[in-house]
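Excluded from the complex is one protein chain; the other protein chains are retained at their positions.
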Amino acid sequence: MSEKRRILLQLDTDAQPSTFDSIVALDAGADVLLRYGGVRPETVVPLVHGAIFTRGPKDLPHTAIFIGGSDVALAEQVRDVVRKTLLPQWGLSVSVMLDANGSNTTAAAAVRTVLAHQELSGASVLVLGGTGPVGQRIAYLAAQQGAQVRIASRQLSKAQEKVARLQARLPHGRFLATQTASESALREALRECQVVFGSGPAGVRVLPKALWLGQSSLRILLDLNAVPPSGIEGVEPTDNGVLRDDVRCFGAIAVGALKMKIHKAAIAQLFTRSDLHLDIEELFSLSATL
Amino acid sequence: MSEKRRILLQLDTDAQPSTFDSIVALDAGADVLLRYGGVRPETVVPLVHGAIFTRGPKDLPHTAIFIGGSDVALAEQVRDVVRKTLLPQWGLSVSVMLDANGSNTTAAAAVRTVLAHQELSGASVLVLGGTGPVGQRIAYLAAQQGAQVRIASRQLSKAQEKVARLQARLPHGRFLATQTASESALREALRECQVVFGSGPAGVRVLPKALWLGQSSLRILLDLNAVPPSGIEGVEPTDNGVLRDDVRCFGAIAVGALKMKIHKAAIAQLFTRSDLHLDIEELFSLSATL
Partner (left out) sequence: MSEKRRILLQLDTDAQPSTFDSIVALDAGADVLLRYGGVRPETVVPLVHGAIFTRGPKDLPHTAIFIGGSDVALAEQVRDVVRKTLLPQWGLSVSVMLDANGSNTTAAAAVRTVLAHQELSGASVLVLGGTGPVGQRIAYLAAQQGAQVRIASRQLSKAQEKVARLQARLPHGRFLATQTASESALREALRECQVVFGSGPAGVRVLPKALWLGQSSLRILLDLNAVPPSGIEGVEPTDNGVLRDDVRCFGAIAVGALKMKIHKAAIAQLFTRSDLHLDIEELFSLSATL
């Protein structure tokens, strides 16, 4: 491989490309960023053509594509078009990573953090805020590890819709929709649960301490909310495995540190080949090596 | 000259600045790109002022301007404003290159490729798709070499309009407008022709093999279409001078390789002085040295 600079196309569906994703990419080894905001499935093709038609197959590992933005579904559509536009049969391909809104790296870090302390195969897992992009990915990964996963939402129909999607994607996965609009419903959802993930909207308390305290099956609480108050009452952002009332707690900052490691390792990996597709599964596998 | 970084202003008339032009510029020696999409003649002046008022005359060879975009006429208007805004009389100037949609470098590569095998002075040349930006530039360069050039279009009036423009720009050039809407018209246009350039729209077959096969004056077929089918039936994208039925054939990939060399050499040249204007003639001259 020649000494070509490592060029990363940062394709962001938001109007302003993310400074977060830019700085992480630079710190992870990208030499130059070509940044785009407002990227859409219908406008992305020429951007990909320029990436694959400018360097020969030998140098293409030094070009890569990162897809981000706060609208996860839109970013997935962009990714689909990007993949279809690549021409791997002619050696004209670049590696592609999808991490819209950090949802993939965050979910991978959350599940990996729990796995270091708790077998998930056969475990009962509750995902609060389970219908959001991060919650969905946590549910997917936990089910893949053999857990029975309850997707919680204030509206049962919303949870059921997401369960149907997850089931279609992972036919052998065990998913349940659960409604958590009331205290009694929350208490019911927690019954016999070993692990609770809190991935609800920022600054919203979704689980009061009174509800989880003394729940005897409970082993782990993991909360992803860095902005006070935490989603799960009693978990602090800096918690990194501390036992609180006999439950092991993990907060947003501890998980965030692993998320950053995964994110950087993934960017670095993009530049080792021209045929990688780093999505939730690949990022989760990668997290096992860190 | 000091060790200032080589900064290229990439001014693109398209909403999204071209990744193709960015990557080629980086590989050709630009250290930093300042990229702009949606550039218009009426908004470009402050961008040029910032380029010429920030470094002294001694360092200005390390700043340059590249103008691109798929609307060639609009890019030419931007170039005109850029040139007028430079202040060479005070030593406040930067070198400027125009290669909207790659039309200049592609045309230079196409004509240079033919010249390596065929004298054009006195030759009869047919340019299919001759009214597009690349076809126009091929016609101009071929006529400058002394060829008689037939500009082909499905509509005679369109071809005539382009001939009038070319004639105004190159008074001693020999141009003819020709209509090629039917097989008989195409056959007539090919009569006594030595060289055919195919520069029609991507993926459109403009010349069936049955029409050129056995045309005894024909020496060279050059097709610029990389997306199947080729514009000239029988010419493959990778053809690089192969004889097919006694006619020498050149395809888009072979010409594209030379185009890339011209493009990179031109970018590198921009950073050697502060008074270069690289347009079709200069890029064609440059191609002779590669």
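Per-chain numbering from 1; labels A and B assigned in written order.
One rule holds in what follows: contacts are C-beta pairs under 8 Å (C-beta built on N, C-alpha and C of every residue); 3 or more make two chains touch, one makes a residue touch a chain.
Bear in mind that the values here come from a model prediction, so they are computed numbers and not experimental data.
Across the entire complex, the residue among A:19, A:89 or A:121 in touch with the chain not shown is A:19.
By the touch definition given at the top, subunit A reaches the unshown chain through residues 15-16, 18-24, 26-27, 33, 35, 260. Summarising the interface, subunit B meets the missing chain with residues 4-5, 7, 9, 32, 34, 36, 43, 46-51, 53-55, 63.
In this section, only the chains that are shown with their structure count from here on.
To fit its Cα atoms onto subunit B, subunit A must turn through 120 degrees, a value rounded to the nearest 5. For the pair subunit A and subunit B, the distance between C-alpha centroids works out to 46 Å.
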